[in-house]
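What you see is the complex with one protein chain gone and the rest in place.
First chain written, first letter: the chains are A, B and C, and each begins at residue 1.
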């Protein structure tokens, strides 16, 4: 039972511009999911906005003993997340996982990075 | 009940200079608030300084199932937060929320970013 | 009782070089202390190294309802912390506080920033 089943990330913003070679240095945000357990994790991501009802759930599967680094700009079912828009996310899994948030920002000529562990929800 | 009602952010500093196009790449600090619940959150932010009594409370509303990314340099009631000054913040809500702290720093030619989840207070 | 009395920061490294105007953009690490309570906090910082016994305690006072952002390169009693050396820190207070860690790195031409909440110790 490594981790917990619900995590929250209030910060979300996919910058509009990029200066590096794509896709690796394209501006993007990622949620890194670790399933260190022995059962497959079925994960649902819900996206919250400032001025409309939430989108999702976006469904992601993380096999047992695997990590999956999910780019928010590649989530497109049921709908893509717009660039240049404030959002937040809640990650819910059917088995305990651990979640970390990262942004690579290449709007100006050089990279900037941020990261934080997501907030575990009891 | 997603989150908790009190959060603290000891680091606060709005840089004086910026080099990017405003307002998006102007140097700023943000607290991202997520209210994933079904009731409106009435939020009060108190700002602590090194050498004077605290300022505030600054009142912010986050509707149910919404996120709000609040720039500290746009808080101006009861008083604006001075640039180039160390501060800290405490966020209190009447329903559980989740809080994350971010700074975009464009004092030099390229962006720098930092982010961390705020500290949940039991 | 906002916070806890013991916090740990395993990462510590004061870069040797800087390119920005001093002291604001000189490379440095900071621990931001928030005392949101009504009693003065007497804080002791102990510095751990890779290959010698710990240094300190470094004594810092944070008045009631105040924040203090302490630069590690300005701690010099009982001894300065060497630059270019891995270290870690433990912060202990006699009343509950909240601690956050930040590094400004200006070794190359542009700034880089990192920050994380310190680890609360039960």
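Quick note on the criterion: a contact is a pair of C-beta atoms (placed from the backbone, for glycine too) under 8 Å apart; a residue touches a chain by one contact, two chains touch by 3 or more.
Please read all numbers here as calculations on a predicted model, not as lab measurements.
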item	value
Interface with the undisplayed chain - residues on chain C	6, 8-13, 46, 48-51, 53-54, 86-88, 90, 101, 103, 105, 107-110, 112-119, 121
Residue numbers in chain A that touch the chain omitted from display	2-3, 20, 25, 30, 32-34, 36, 65-69, 98-100, 102, 106, 109-117, 120
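By definition in this document, only the chains that are shown with their structure count from here on.
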item	value
Size of the rotation, in steps of 5 degrees, that lays the CA trace of chain A over chain B	90
Rounded Å distance between chain A and chain C, as computed from the means of their C-alpha atoms	30
Overlap residues in chain B, where contacts from two or more other chains coincide	109-110, 112-117
